[in-house]
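FYI, not all chains are in this one, though none of them got moved.
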Amino acid sequence: MGGMLEIAQQNLVSPMVLFFALGLFASFVKSDMSVPSAIAKTMALYLMMAIGFKGGVELAGSGLTMTLFAVLFAGAVLSALLPVIGFGLLRVTSGLSRVDAAAVAAHYGSISIVTFVAATQAVTSAGLDYDGYMIAVAAVMESPAIVVALLLAKRGNGASADTGQGAHIGREIFFNSSVLMLTGAFVIGYVTGKPGLETIAPFIVDPFRGVLCLFLLDMGLIAGRGLRSGLGKLSMPVLLYGLYMPLTGAVIGAGAAMLIGLPAGSAALLITLSASASYIAVPAALRLALPEATPSIYLTLSLGVTFPFNLAIGIPVYIWLAEVLT
Amino acid sequence: MTLTTHSKKRIEVMIEEPALVRITELLDRFDATGYTVLPALAGRGMSGSWRRNDAFGDAGRIVSVVCITDPSKVDGVLEAIREVVERHIGIVSVCDVEVIRSEHF
């Protein structure tokens, strides 16, 4: 199915990646272009609604299998394990405080749903299939990383005790908009199946890739502005973390995929999930649970460095990795 | 003014949106009769500058909480707010105002 270079090249000239590049360009020339935040928020909801629903419908078609449970379990373990590794790496290589290191590590243990969505498109373009349950895996991988990172941060005395806010934080971690929309739409897709999908396909299937382009334009704008203001503040070891951590996650995710025996398409997605870093759900949860951590570090890193890296280079590599290993 | 007015304090808290709920719960706890939250578009402070359209989710956005309350309650409320803004991004100011219907405050 073609080598890595071919996938990479095809990826780089997709409208998706090019609109992201347009956003980056606009931010670099300091254009006033912007997408209203109400629209950005709704597009994010839409993407999760669509991907969740389609995943549920797929699963209704294929049924519950042992692989499903294995990969859900693997997802949870990866999300809990990667922050520990990332935290260790950061503490050893960079001068980040315990709290900042834990905060950054949380982002890389959790996932970026947009990176995931972009990967589903690239997987399909590469002629592969993926299983519907991979969307459930994405939902499962959102939260454990946050819990683990909070434990890492609080083990020291860098952070003061957070009394009486447990309920808010718990909600923010387990019932945040992103987890709930993915899971909810997944369940609805599962319940209504193909007939349900047919009634709303012209909304959630057909325009999906176009909406993704507009969303990525906005991400390019935001990532570019974040980079412009934040890049100078990152030390070299931290910056490098934004590049090697996704690859580290990818390798570990690839190992898990091999263990379970996932087919290539789904393996590529599990690898992508492991390699991707959150920039919506985790930052919001951490501002509440770990306000001492510096937002500009984790946001610049996950949105400004790792996201573009994954979108342009990472995804083709992960697909190639999945094809080679499975 | 010939119209009877009553002296109150107007507390204005600029706080990052994820921590908003901490301020409002605190105002509830102190029996501040009411408050209003205004959105902000952009800003700059010691922790850098931000724009609403350049942030995903709520993290990084500031909202302004306005609470008009009786001078007698201000000290307690401010002390509690200080605790929140010491951990979160936010600033607090108070000014004197006159109100016309004192039963509301």
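Lettered A and B in written order, each chain numbered from 1.
In this text, a residue touches a chain if its C-beta (ideal position, glycine included) is under 8 Å from a C-beta of that chain, and two chains touch if they have at least 3 such contacts.
Being a predicted model, the structure only gives us computed values, none of them experimental.
Trainee: So how many copies of each protein chain are actually in this file?
Mentor: Counting every chain in the file, the stoichiometry comes out as A x3, B x3.
Quick note on the criterion: only the chains that are shown with their structure count from here on.
Trainee: Roughly how far is chain A from chain B, centre to centre by C-alpha average, rounded to an integer in Å?
Mentor: For chain A versus chain B, the centre distance works out to 34 Å.
Trainee: Which part of chain B faces chain A closely enough to touch in the complex?
Mentor: Touching chain A: residues 16, 18-19, 21-22, 47-49, 51-60, 87-89 of chain B.
Trainee: Would you pull the chain A residues touching chain B in the complex into a rising list?
Mentor: Per the stated touch rule, the residues are 34-37, 40-41, 44, 160, 165, 168, 172, 221-222, 225-226, 229-230, 279-281, 283-284, 286-288, 291-292, 295-296, 299, 303.
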